[in-house]
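Comments concern the structure below.
Yeah, one chain of the complex is gone here, protein chain that is, but the others are all in their spots.
By written order: A and B. Residues from 1 in each chain.
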Amino acid sequence: MADRYNPAGANLETTVLGADEIILNMGPQHPSTHGVLRVKLRLDGEKVVGSECVIGYLHRGVEKIAEHRSYQQFAPYVDRMDYVAAVSNGLGYCEAVEKLLGAEAPPRARVIRTILTELQRIASHLFWLGTHALDIGALTPLFYCLREREEILKIFEKYCGARLTTHAFRIGGLQYEAYDELEKDVERFCKEFDKRVDEYEALLTENRIWVGRTKGIGILTTEAAIAMGVTGPVLRASGVQWDIRKAMPYAAYDQYEFSIPTGKNGDTYDRYLVRLEEMRQSRKICLQAIENIPPGPIMGKVGKVLKPPPGEVYHSIEAPKGELGYYIVSDGTTQPYRVRIRPPSLINLEALDQMIRGHLVADVVAVIGTLDIVLGEVDR
Amino acid sequence: MLDQVVFYFFAVLAVASAILVVTRRNAVQSAIFLVTALLATAGIFLNLNAEFLFIVQVILYAGGIMVLFVFVIMLVNIDVALHQVQFNRQWFVALIITAVLAAQVVAAIAVSRGSLYTMPAAPAGTLEPNTERVAFVLFHTYMLPFEIASILLLVAMVGAVVMAKKRV
Partner (left out) sequence: MNAIMPYVFPVLFALVIVALLPLVAGYIVLMERKVMADMQVRLGPMRVGPHGLLQPIADAVKLLLKEDIIPENADRLVFWGAPLISVTTAMLALAALPIGPFFQIADLNIGLLFILGISSLGIFGTVLGGWASNSHYSLLGALRSAAQLVSYETSAGMAIVGALLLAGTLSTRGIVQAQSDTGWWFIFVAPVGFFIYLVASIAETNRAPFDMPEAESELVAGYMTEYSGFRWALYFLAEYTNMIVVASIATTLFLGGWLRPFANTRALNFLDYLPPLLMVWVAGYCFRRTPKQPVAVQKMFMAAVGVLCIVLAGVLAMPLVAPAGSLLASSKAGIHGAFWFLFKVGAYIYVFMWLRFTFPRYRFDQLMRLGWQFLVPLSIVNVMGIGLGLALHRQLNWPNGLSLPLGNALTAVAAAYLLSAAEKHEHPRVGEEEEETPVHA
């Protein structure tokens, strides 16, 4: 029973009409696969009976590159994985190396890191919302979302000079001191942003068509979600209250109050609601953080040349898309012996096949969108 | 004069496309010519000041039935149909029947020549709108047969739905 389109050997019943199943290749050049994902769909009419993702079109060997770069040199590379959330990628890597070194970033650096990472989460979710809505046919939210994302990118630009692949943090702390008006900019953004989220909700949440296109689509039950190892909003929408920011606090998250939104049904609509609520929570964290940015140094005591003691470390953070983990093995030299990255997009994408079975082709687009994958991260 | 030009134009068009319908091998092209034939007939109706008949011909035959035809043809694999033998062994019988029919028509015209009565064309603008006439006839004079026909159609439709529906 198991073949290349049905790797799990699930029992695919013969189709109702007895007509031939057709195989449709979606991608790698398709407007709604968010990059170069290729999905081989087995269709009965327009109904999906099986699928297989073909990935690797954007493989750049990031993990291998790490073995030939010093620890600092590798830091910009991680920005290129999930290029929609480069700041989060950098944070995970820096903290992993700090853990390996046994060093810690000073409190001021940690708070600024938290602010920027939460802004990045909002930016990432905004980009997701815009493209997801576009896939389902709503053209306009994209522009609204990008308008707000632009404000965040401007803050990044003011802070470190880059907008997309920021390389904002350094191992041990920060390279740049926060610019003078960072708090003001963040506050202005947060004040404005609350109304904007309501605006998106007004456009979509109660819309009959939106509800019809997302409710009951791509259901991932709690058990299935845990079994598949999905993380982030996808897991939380399936009803699991799991957030690394709460479970294993890093940066300065233990100082702030925020809640973890969860869904009930694990469908596309719930994932939408969860991400919207997460944006609101991130805004809340930002507002709390700018209240009190502790003074002090921004760089911890790490040497110019990083030579971590031999050993291994696994550190993960709650990236916008889920658990982003770095597993680093050091052999005591200036270059890592091995870096293994756990990209949330890849693991979440594995649930795609389950989620789209029995749906129509149009729903595949919606489900790919709701998983919020970035192919740079899937392929690395 | 103009009437006759228009009539012969549509008549020739209708006959020519009717011939093409049966001689073309490609089913889609046949369907296109069938549509042309139907539209040419509609044109003749219009020339006779029968606007209602004209538009019903367009809506029902060309716009409705033929669209369904084309639908079905699209889903059939045309490459296979192309290579099938087009005329089967009964062509001889068909030819005889056609010849007999043609002879009948010719004979009928020949016998009744002189006694055929052609109505003079009504002067333009004096005909009352025939939509109202048709409606009046259908809903007053022939009310019962009309309703019976509707019920028959309804039964056929429900029957088709029931037969096509697999699961309830």
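Definition applied: a contact is a pair of C-beta atoms (placed from the backbone, for glycine too) under 8 Å apart; a residue touches a chain by one contact, two chains touch by 3 or more.
Nothing here was measured: the structure is a model prediction, and the numbers come from that model.
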| item | value |
| --- | --- |
| Chain not shown, its touching partners among those shown | A, B |
| Residue among A:Lys215, A:Lys246, A:Arg280 or A:Arg340 that touches the chain left out of view | A:Lys215 |
| Listed residues B:Ile32, B:Leu48 or B:Leu138, member touching the removed chain | B:Ile32 |
| Touching the absent chain when the full complex is considered, from A:Ile65, A:Leu203 or A:Ile260 | A:Leu203 |
| From A:Leu37, A:Ile55 or A:Ala138, residue that would touch the chain that is not displayed | A:Ala138 |
| Hidden partner chain, residues of subunit A it touches | 8, 10, 31-32, 46, 133-140, 142-144, 147, 203-204, 207, 209-210, 212-213, 215-217, 219, 223-224, 227-228, 267, 354, 357-363, 365 |
| Those residues of subunit B which, in the complete complex, touch the missing chain | 26, 28-29, 32, 35, 51-52, 54-55, 58-59, 62-64, 66-67, 70-71, 74-75, 129, 131 |
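Going forward, only the chains that are shown with their structure count from here on.
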| item | value |
| --- | --- |
| Subunit A and subunit B, separation of their C-alpha mean positions in angstrom | 63 |
